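Left out: one protein chain. Kept in place: all the others.
As written, the chain order gives the labels A, B and C, with residue 1 at the start of each chain.
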């Protein structure tokens, strides 16, 4: 019996102690006619060896391409130490640290994580993680509405340059509470949020303005201007950021005159593998004044009976297990293991290391963009300052070009055509520090061949 | 500076404390003209990311074949838990357990390992490991010569069916001490050691007889007869065994009337990956009476000041670090990490699990042999009872056939032609529990195609 | 000591970052970071040593018996972790085209089918990232259902008071009011109270069965009828699915929708607080509303061709709940676990977790502990109450919990459910052996003796942990939630 230690003797002894005839008898409170039959649709048990073999084949099926897709999930080098440590049984198979004295490892680690996130974002307080960047943004929106006492509306302004999937997720989550997201159009030439587009909302009651830096297109926004504008309008500012970039470019805490109020984002770049999209983790940081509106767990430093330093869950009165229907969120299980990995990653790299990664990404992106701008018919749409992503306009159907590149083992980018009609045949291309010059040339080759093939088909 | 934590400040502070001007000054006792220059032949440092990439490509180069080679190293399923545990920092980065109180983990584990090996072999005592099976056999031969007080010769009889590479290693190691290995011819029909071949040595002075079970060809010897014969001749019996097989077939302790005196072998099948040949580990077990002749480390159970059970290195007076030139061996560092993995493997599988593995291997071998015996021109030479290997005679040059199979991604076996002139165009084929029916059929196909291709070439 | 405090200016794990520091000239100065982030500056060895040592300050399944009720701390197969960590799985980009996704999609699809079978439901979406998000998806579907039918007055979700805190919190996040109903002394829901509570305002009820009282809700069919008759739907909180896996199916009990905690029932690691995975399963009525994406299949004759079903395929969906596809790696681990235990193993999960719980309950009762529901069968968990000890000896459930740590056992869940005073909710799980449980009973018996003879000893516990009892009040009052260098 896989994973079940009971021998026939054990079972007999236990049943005798209980005073039952059979295991089945232990289920006698379940109405007999409700009892399930055989689960025929489920295959019989396999051994670890068989599973390993089956799944290795499946993993193999999905491998082998050179990937230039970013769009919210980024390939970075992950130091070997990161998962060696995170996968230690003591981290991986512990529960939420409810018994603080027996969980100081996890608790101190999260305290350190919180400290790293506040350092990166330039804000005061961090929680222990949310599910992912997108749902994290939904929580940030809810939080901003609770926190902005000056706003009576349940409306939030959101830049059109925020990740489209994030906008969808936020909407799925907040619309039930009758919260309205109002989108600010972006300038399709500069791929940024124009102050002029905001002016139409001047004087309106919104709880917050949501902006992304770098934005979905990898372009840098003028966050200082946007932040100051929102603050003048008595809106809170929610910044969606990339933690890698935060070591290089101005972090939310430094935006404008007073800094953004809340920063959220996807933690994946901090040592978490792409892994089909998860588990990643969402981070959220805010100014001290907003801490009681923060969703999720927070770890605090305190002392024990002897006055010795120790760590414990704190401000639990915000949470569902204490506050139930009055909680700041329903989140309970979060993304602890990913946070463990991220904490190790951030410790290993530090400001200097992450900044080097950021710079290498930046250099690679620029290099690839300049290589591509030499390809006839192709246009690099993103012109302003950017971070590891840019928009490329193709002379043919972007869907077809990408398919042709796929056949050559190159995933050329994320297609923007469907989501952004104004960006027809445009794709979003990403090059991180993992890409070598050879890889970049491989991209160019694959693209050129694909374009030629499509040319040929047309003739 | 990779792995070096010193900052410029640290260096200055340390030099000041020491009272030196520069790091270089610390080397002033080395005659200046001996100082090395730049190490131009060594490439500059690389980052972990670059190394990972380079080496992944190299690992890829060596992958992808379906392997039917055994000949001393066997592909078995290795439970995921095995290396997850062995790779824990506390096991992997500890030294030899000289400070017993701070090494109870490793010490108890080795004590348990010793207990498992004695259980498997049916003997009384095990050491903590030797380098590998082959060098382990050399140690066993030296040990037998020391231990057999009745023999005055420095000669040892060795069955011709012992692994040919083992015989070479034993010879490289023992010949310096003027020890002579005398080989017993084997019967090339039965592929076993004939009692009649032994009779010519009757009455001669040999310290020991070395036999292998299963032997190099995967064939089972009549170990009872051989053991009793050797004991009658006042020789000690050294058995070279496969630990997987030991759960299924008679272990050394049960051989003949009195059991073998020493058992050695390659520990690799107990959870150690093929990994190009190492690190594996050699195991050695013996009867209680011989324990003081045992080479290498031994762990003993004892008590602490409070009478609490604990473990420590024992009988160190046999070892080189105490006994120096009078030691039973020069071995110091052994194969601790591999032993750690093997101990976890053996705990997970137990007698029942390992026996199932052995039975599955046996079944696969028989199945493959019967499939192959249906291939025209091909002959299964091994007819007697066997364990996961057999000898196959090919109708063409074995070298060429194997090369043709290789091109189809099948490593068809180990070529015997060069080593055994009497087995011209014979190969040694191995099928363990990892092989599926599909794999076995794949073998047959690849062989048939290869034979056809060679046929075609000849015409 | 904090990792920050081990740092020295300029130190770093050099091998881990690009060796060259590339120039940046095209980003305007105003957009560049002004102050370096105050991150740790430490060597690779320091990081490895610091976190290795921190890990050793945790209790975990891999090191201790961990009978934390409602949390299902069972063995997390190392094999599942290894398989899910194959480079092919780790390196797949979430937006990779379907041609590079067939291996992953096949696994997702098959897990959906397996979960349909064990729940008795018509459809499954794996995208919710934990139980609470599964609850959200479920209640949002209930809402979407009523709205689609123009049934706009249903503004209330009924929740028994024993429910997990996520239930009421979720209802509120979905824009509902919460109406709590009581539970009887035998642990079952008060059906009379329910009858009074339902009405045209009832959107649905959220139930856990077995409830967090550790007993099977025997009136479930009556409850289902009452709620359905009132036009409401039944939500099943499947966090406790371990208790009934393969024995009784939520679909057969009358539930319209449920979430499962794969990180519990399907043995994927808890990771010190996550990640989880909280798939939802629905009956026919709610099929159109499932959250996206879902793995679909196009059977074009030969090999099956797997694809993602998104908005286009499910226009009435409640939408996406994560940027990509939920906690993909946890989903993969759960699928692998299902392969490990197989058809029969599913049933064994509930059989042996129930056997263990009933055994442990009996032994503790024999040792003098009071059961909260002594005339009931334990399910996969059960409750003891230390009211008597608390009153007579001044030793609380919390004291028992802390003292257990000294005996090398993680404490059971304390003070939950709230309706049982001084309670410990105990869940041994099926992967623990009788020996481990006997040891636990032994420890509890000792602590009871200690409580009788030297109460202060127990009240001062723990003594053997890295810290003694912590000052929670100070933690909240003098808030220190991030390190700032001097």
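Quick notes on this one:
Basically, a residue touches a chain if its C-beta (ideal position, glycine included) is under 8 Å from a C-beta of that chain, and two chains touch if they have at least 3 such contacts.
Being a predicted model, the structure only gives us computed values, none of them experimental.
Considering the full assembly, B:90 is the residue among B:90, B:204 or B:422 that touches the omitted chain. From the set C:12, C:43, C:167 or C:350, the residue in touch with the chain omitted from the display is C:43, counting the whole complex.
Within the complete assembly, B:327 is the residue of B:260, B:327, B:378 or B:423 that touches the hidden chain. Which of B:147, B:312 or B:446 touches the hidden chain is settled by the complete complex: it is B:312. As for the chain not pictured, it touches subunit A at residues 1-10, 45-49, 79-81, 84, 89-90.
In the full complex, subunit C touches the hidden chain at residues 6, 8, 11, 15, 43-46, 48-49, 52-53, 56, 61-64, 75, 77-79, 340, 431-433, 435.
Please note the rule applied: only the chains that are shown with their structure count from here on.
Look at where the CA atoms of subunit B average out and do the same for subunit C: the two points lie 46 Å apart. For the pair subunit A and subunit B, the distance between mean C-alpha positions equals 48 Å.
Residue positions of subunit B touching 2 or more other chains, listed in rising order: 47-49, 79-80, 84, 89. The residues of subunit C that reach two or more other chains are 15-18, 42, 44, 48, 52, 77, 79, 81-83, listed in rising order.
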